[in-house]
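Omission of a single protein chain aside, the complex is shown with its protein chains in their original locations.
Right, subunit A next:
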């Protein structure tokens, strides 16, 4: 099976890259124009519409075609893309966006405020996985002229939140393409039309996606590349070999085995780049089902926190490419992060003492009680963490039975059926606590909302903090509310944050301008170029 696949993908790549690299004409100047960048794709998302499915798998391909209003930036925080500037009203009821002029869609139509209004009202708010939360109080979008859009909210909505949501949540769709018919069934979801630096060219299922340069891109002189080809290479070892031989130029999202990184770093012409993912930091967590009366006891949860060695997970499972977490806001999110919270050191003796006091002494076989543990199956590291947590808990007398399932089965079991005691989860931080972090603590969500509080945890105090943060328009006051939330979360431990991790990119050295913004792999790549 593996052989057939690699041969097929090899053929695909030779078809896409017409000439071997040594035959290409070398260019003489810095920031050379031209060339084909071949990158590895892990998955083939069913939809390539980032305005509906705001996920990294979709952005990886589609963010080069469909642009958001602004992108994250290391120096300025946010870099304007389709928006030139924006300002929030003091009462939090409106958010004015001034749009770039002279931008055209890939099919030649002009880009106007009507497209933004359409995307916001018809797509981000009702259809988008993240937008449903952030834009829930969006009432209408006024377009006084072709290049101004004013978002109007029914209740005060923090301008800080909307600003932080610009990179991931505001991919703009062309109204003239989507206005008629069912948005979810539009053919442009598979062959996207945007304003981005690259146009969608073709997708051969199981083989590759191909994007080509947008000659009419609004930023003068960009993009530099002629083409981007995403070769579908699901196997981690195959990706590792392909980058070594130069068959591909780049793999993102730590797609090669971590154990290969040292060897690849030492390979001529290959470089390992750790940054460029701060805006999409993941957390590895132990999710806890509070419907289990034993786990509903906060002292038991604290004992579990003391029983797990976060440094072991960082050093052995992530080989150092992670850091111990103090909460679900990552340390790289300087605006919101606080480490002034209760910390739980690795201390098995303290764990055992807490469990004894909680009324769960070791039985005659050394076991206090048994729990099931479902590790999220999508990362090697989340599965490995399941193996480790089992060992760590057994050491303090908690028997653990691992339960494995495919991704769909795992999501259903944990987030719909609540059929678990413990799970290893991987929630993602998206630049503001109110986008995808507070939902992990908020009580009263209906079953079936994935990556959210399906844990049976419902604290009035926590719910109040979350509601306050969602409507506080003063940025400093809002930061203070979320600091309180982090403290409360550390005291009550509704779920255990273990480590925070981002990814690494492995690239051939000739690829330039890699990892130059905090969402690099999911940004537009207009400034990426190939050194001949």
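Criterion: a residue touches a chain if its C-beta (ideal position, glycine included) is under 8 Å from a C-beta of that chain, and two chains touch if they have at least 3 such contacts; residues count from 1.
Everything that follows uses one rule, which is that contacts and distances are computed from a predicted model.
**Q** There's a gap in the complex where one chain should be. From "Sulfur carrier protein ThiS", "Fe-S cluster assembly ATPase SufC", "NADH-quinone oxidoreductase subunit G" or "ABC transporter permease", what does UniProt name that chain?
**A** "ABC transporter permease"
**Q** In the full complex, which of A:139, A:406 or A:509 touches the chain missing from this view?
**A** A:406
**Q** Which of these touches the unseen chain: A:43, A:85, A:259 or A:367?
**A** Answer from the full complex: A:259 touches the omitted chain.
**Q** Residues on subunit A that touch the omitted chain in the whole complex?
**A** Residues in contact with the chain left out: 236-237, 240, 257, 259-260, 263, 316-317, 375, 377, 380, 383-384, 386-388, 390-391, 394, 401-406, 409.
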